[in-house]
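Take a look at chain A:
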Amino acid sequence: MLLEVKNINAGYGFLQILRDVSFNIDQGEYACVIGPNGAGKSTTMKTIAGLLSPMSGEIIFNGKNIAGLPGNQVARLGIGYISEDMNLFTNMTVQENLYMGAYVIKEKALKNDRLDFVYNLFTRLKNRKDQLAGTMSGGERKMLAIGRGLMANPKLLLVDEPSFGLAPQLMENVFDNLDILKEAGVTILLVEQNVTKALQVTTRGYVMENGKIFMKGLSSDLADDPHVRKVFLGV
Partner candidate 1 sequence: MTESKTGTVIVWMKSAGGITVTLSILIAIIAGIDSGPYIIVNTIVTGGMLALVALGLALIFGVMNIPMFAHGEFFMIGSLTAYYIFTPLAEYLNTSPNSLLAATAPLIAILGAMIVGAVAGLLCELLIFSQLRKRSRENWVMNSFLLTVGLSVVLINAHQLLFGTEFKGIVRYWGGRPTEIMGAFVSRDRILVFVLAMVVVGVFWLFMKYTSTGRAIRAVSQDQTGALMVGININGILLLTMALGCALSAIAGAGLLFLYPSYPAVGLEPLYLAWFVVILVGLGNTAFALVGGFIVALIKALTVEYIGAGWDFVIPSLLITVVLVFKPSGLFGSEVRGVLDL
Partner candidate 2 sequence: MKTNDSNMESGLADRIMDRLCLTPAAVAGIILLFVIPFIPPFNQQYMIRWLVAAALIGANAIAFDFTIGFINIVNFGYYAFLGFGGYTSAILAVNLGLSPWIGMIIGALFSGVLGLLTGLLTLRLRGIFAACMTWFLGLAMMGLITKMVWLTRGPLGLRCPQLFETSSNLPYYYLILSLLIVIYISTKWVTRSNMGLAFKAIGQNMEAARTSGINPVFYRIVNFTLSCTIAGLLGGFYAHYYGVLTPELLHTTKTVEVLAVAYIGGRGSLWGGAFIAFPFIITMELIRSSLSELPGLNLIIYGLMLMLVMIYYPGGFAEFFNTYLAKPKNRFLRYFLSGIKDS
């Protein structure tokens, strides 16, 4: 098992959001977490990425408990996190942002390899490599955020709402690229508002409500589940 989350309790200050959240992802798996707004999906991601320290519980990554480790050390262990609000360096160029993504890689050649890889996935970024990130369009920024998250060649990729604010065509492009990554052997944990799409592309899913894991199963089963269909798909 690549990642095992055990009984996590987490929140902001005195406000507890996550209650006893447990789940796991195998090496090479493509899994998703779905749930209504405010369920705590992003909070879960932040906790794994080390931006939030859990009150209790364990997060085992590659056999090591990383709960409470600061974000920069988590990143060094090989967890890439693409956050909901992207956290780009707005006054840097596209290329500088991408290089920052490979901050933990020291060898120049390796960095450039990764850069080529990302530019191949998102040719649009290559065309705009000298533009300031802050002046890019919303969709372009999303691509840049994903690209930056890939630069360090993570073993586990946490992606929070990659399709948010994207036009259908761009969205397809993003999901295609995630598929390519999956084929390349990257383990992916996806959080997505577009439930139909999420359940289509992933193999396994967790449903989160009110800070708890409410349901889990194969994505195809979840897509057929009456509760999921009623709440998320409006059928």
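Selection rule, in plain terms: all candidates are chains of the complex that A comes from, given by their letters.
The rule we apply is simple: a contact is a pair of C-beta atoms (placed from the backbone, for glycine too) under 8 Å apart; a residue touches a chain by one contact, two chains touch by 3 or more; residues count from 1.
What you see is a predicted model, and the numbers here were worked out from it, not measured in a lab.
This complex places chain A in touch with one candidate out of 1 or 2, and it is 1. The part of chain A that touches candidate 1 in the complex is made up of residues 49-51, 70-73, 75-76, 81, 83, 86-92, 96, 99-101, 103-104, 148-149, 151-152.
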